[in-house]
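Working notes, structure below.
With one protein chain removed, the remaining protein chains of the complex are shown where they sit.
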Amino acid sequence: MNPCDDPLELYRRMLLIRLFEERALESFSRGLVYGTTHTAIGQEADAVGVVSCTRPGDVIVSNHRGHGHFLAYGGPAEALAAEMMGRATGVCRGRGGSQHLHWEDFYASGILGGTIPLAAGMALAERERSAGAVVVAFLGDGTLGEGVVYESLNLASLWTLPLVLVVENNRYAQTTPIARHLAGSLTGRFAAFGIPVEEAETTDVLEVRRLTQPRLDAARAGEGPQALILHTYRFSAHSKGDDTRDPAEIERYRMADPLPLHAARLAASEVERVQREVQQDLERAFAAALAAAPASPASLTPALGSTP
Amino acid sequence: MNPCDDPLELYRRMLLIRLFEERALESFSRGLVYGTTHTAIGQEADAVGVVSCTRPGDVIVSNHRGHGHFLAYGGPAEALAAEMMGRATGVCRGRGGSQHLHWEDFYASGILGGTIPLAAGMALAERERSAGAVVVAFLGDGTLGEGVVYESLNLASLWTLPLVLVVENNRYAQTTPIARHLAGSLTGRFAAFGIPVEEAETTDVLEVRRLTQPRLDAARAGEGPQALILHTYRFSAHSKGDDTRDPAEIERYRMADPLPLHAARLAASEVERVQREVQQDLERAFAAALAAAPASPASLTPALGSTP
Amino acid sequence: MTTVLESLNRALHECLAESPQVRLLGEDVLDPYGGAFKVTRGLSGAFPARVLTTPVSEAGIVGLGVGMALRGLRPVVEIMFGDFVLLAADQLVNHAAKLRWMTGDQARVPLVVRTPMGGGRGYGPTHSQSLEKHLLGAPGLRTLAATAAGDPGALLKTAVLLDDDPVLFIEHKLLYGKDLMAGGDEVEKLPVGDRYPAYRLRVAGAPPPSLTLVSYGYPAELALQALKTLAFEHEVFAELFVCTQLAPFDTGLLKESLALTHRLLTIEEGTRSLGWGAEVVAGALEAHGAGLRAGRVAAQDLPIPAAQALEAAVLPAPDSITSAALALAR
Partner (left out) sequence: MTTVLESLNRALHECLAESPQVRLLGEDVLDPYGGAFKVTRGLSGAFPARVLTTPVSEAGIVGLGVGMALRGLRPVVEIMFGDFVLLAADQLVNHAAKLRWMTGDQARVPLVVRTPMGGGRGYGPTHSQSLEKHLLGAPGLRTLAATAAGDPGALLKTAVLLDDDPVLFIEHKLLYGKDLMAGGDEVEKLPVGDRYPAYRLRVAGAPPPSLTLVSYGYPAELALQALKTLAFEHEVFAELFVCTQLAPFDTGLLKESLALTHRLLTIEEGTRSLGWGAEVVAGALEAHGAGLRAGRVAAQDLPIPAAQALEAAVLPAPDSITSAALALAR
């Protein structure tokens, strides 16, 4: 689906994420989904703004809160819903679930930080392939607690890898506010490794795009890793329930909701049409996922593919 | 033996390290020592300058290249030599060997970086004990490759721990020059975590002391972790042999040898006396170590002390 | 009735109350959240200065715990999910476990690392594992597992307050909500061993056992169901050892039973290969000599899938235990 610079299309993608996540939470409440999930409601502008700047062949490395990145990338909503519902038609055959997604050049995992060296390795492979692809890796503020992130920054910088690190600073690691988990500064963490870094307090998808494009271009041009820090907020709980944040704080951030912010630029009729279309698409996607056969134990293959 | 600000005494300690290390290497060549070792020849001013500023009760956390730190701390040369020779009288009963030393409040281990969270934890314990002790941890430039170091910096800074990190930048990790293993800047690595940092290109023990004292004072005063980066050089090979560095480079750095540099401030007769004394002390120490009984398998206790 | 969760939570309260040396560290352990599985609920309220919420730094906080322990504290570190414990594997094996011995028995590391393992909740491949098998057998590290058959709180308290060596303390997510086993009339329970006992369970009034089951943690609950099914539906009488000390494992525990049954079945939730059961079986065979038969019930050698039907197929269940037991008893 990428790249894209049509404002209406950007809105559609953000809405797709918003409504997907709402349905996902509702499906949980209704017992249609087993397990857990982390939704990105409120952070849609990051996912769509960044991913819409990528080119086909670019690689996206996502994390536990990855539905938004996945949908922004153009991953099929039906296969994502099916994956969360443990269906055979799930994007990973029901094995991965919400946190472990892979589709085309998109990868996500639930081990915080452990994906960052992978992203650096992918960037190394892509650089040598000389198709000019770039790797974009998303990580949360909390993930900066993990040491392997710094090992990766050092390696990526030393080796001038085409890697763009996007920190979605939603101000919390699970329930822990950033002041309690992060010393020093977010930008300093990248500067220390000689990685150019920019930050912005924004939920505007166009602003995110404006910030992203030069980072991607620089990485693609062989200037090495780049970092972008997006100060944002999630409106939903960390996971399914259990929100310990001050409701007044949440309300305050809701005033910068990326969807109405961007919708205000578009014709109301277009917005309504897109809303209808996305609703219908998701209706279909969730219904199809629900109707699909559960993943069957008969589909379990061995853990090693190429046994001698 | 610490603290100390008598210039002659500082010289004595540096000389003790230098001659100990030379004897150690020689003992290896003569087959008296089994295993491996990393000597600190050339880096004596770091060990002595820093450790001489500590107070009794302060904790020293050292690394694979730890003989100098150990001797600067006042650790017994005989027990160190005995440890390296696998004697029952070794400081760790012959179990630890050259890289794994513990004596009073001194700890060292051969896993690079893994000691830094330990140092932070010790600092936490010391802070709560309110005896005002500080933990000083030595690490090499190469050790900044390890992710757990950054986890520790973050924690130490968040929790304002009385920890002083001393980076001995001898410009190499084993055979790898710093430009090939470290991106960005040394100071940036600490600044990123809000840790005050100073650096100096020096092999002058008095200069090291001038830089160290305020760091220790600040940490002791509750200002949180502090970092000191000492750009130095080792004259000896990384380990026993196998030096891939340009001999001309080594010669260049030898011109800043910390021993003659500091000796020039002292009366020649005093220097000679100290040289004689240290020679004799080491003669005795190595002879006693050599004469001691080898560690005996009968001394092997179980790995768990308090079995139910 | 007390649940395993309540028992553990109370024990932590008591540890903090009884010893000023105790500190608690972990991700998101503060109230009102009280930890991802609520084991630390109420602790930060009662002991604000001694309960520390941490960044997402598993190696770092375990290392901090080692350092604290070396300098006289008794830290308890929570790893939010057991799946992340391998991030601290080096800290556990190369630092915590070795320091006492490698310093010639000078240093002490009274550290407890607690973590919930296990599947059955659909959390998928990185949040459902039982990874303790990768750390068992590290010299100097004791591994304990909570069980509803014993007193998990007392077990934890002993480890925290009395043990001078590092302990990896395994909990199971599905065990938290279980009530502690009452001394019911259906099943007889006999504690064996001292500080970290095992529990020997038999159907009350059953004839001498012809089969020895050995398990720990949540799978022991499944084994207990199988024990009853075997007795009541198949007239096969087994006895079940629910162990709390997984490593070092004391084979002597099973001696008397195996001398009677000559048949050993281990039940665990970790994947089968190189699991805990391997050590139990190998140790038993060495001690027992010829004549022993043995089997192992464990998870299939696969990652734990997210989908419910797949997860159920991969993990052990009472049925699979019962059939393995019957195959062995025959």
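As written, the chains take the letters A, B and C, and residue 1 is the first residue of each chain.
Definition applied: a contact is a pair of C-beta atoms (placed from the backbone, for glycine too) under 8 Å apart; a residue touches a chain by one contact, two chains touch by 3 or more.
Just so we're clear, the structure is a prediction, and the values are computed from it rather than from any experiment.
The chain we do not see here touches A, B, C in the full complex. Considering A:117, A:224 or A:258, the position touching the chain not shown turns out to be A:117 (whole complex). Touching the missing chain, out of C:23, C:74, C:98 or C:157, is residue C:98.
For the options B:49, B:66, B:110 or B:162, the residue in contact with the chain missing from this view is B:110.
The missing chain, though absent from the display, is touched by one residue of A:4, A:24, A:41 or A:59; that residue is A:59.
Contact residues of subunit B toward the unshown chain are 34-36, 83, 86-87, 90, 94-100, 109-113, 142-147, 173-176, 180-182, 242, 244, 294-297, 299-300, 302-303. Residues of subunit C that touch the chain left out of view are 83-84, 86-87, 89-90, 93-94, 97-98, 101-102, 124-126, 131, 133-140, 247-249, 262, 271-279, 281-283, 285-286, 289-296, 300-303, 305.
Interface residues of subunit A with the unshown chain, by the touch rule above, are 59, 90-96, 100, 102, 107, 109, 111, 114-126, 128-129, 147-148, 151-152, 154-155, 158-159, 301, 303-306, 308.
What we mean here is this: only the chains that are shown with their structure count from here on.
Shown here, the protein chains touch in all possible pairs. Taking the CA centroid of subunit A as reference, the farthest chain centroid is that of B. Annotation: 40 Å between the Cα-based centres of subunit B and subunit C.
With each centre defined as the average position of its C-alpha atoms, the distance from subunit A to subunit C rounds to 36 Å.
Touching of two or more other chains is recorded for residues 54-55, 57, 59-60 of subunit C. Counting partner chains per residue, subunit A has residues 144-147, 180-182 touching two or more of them.
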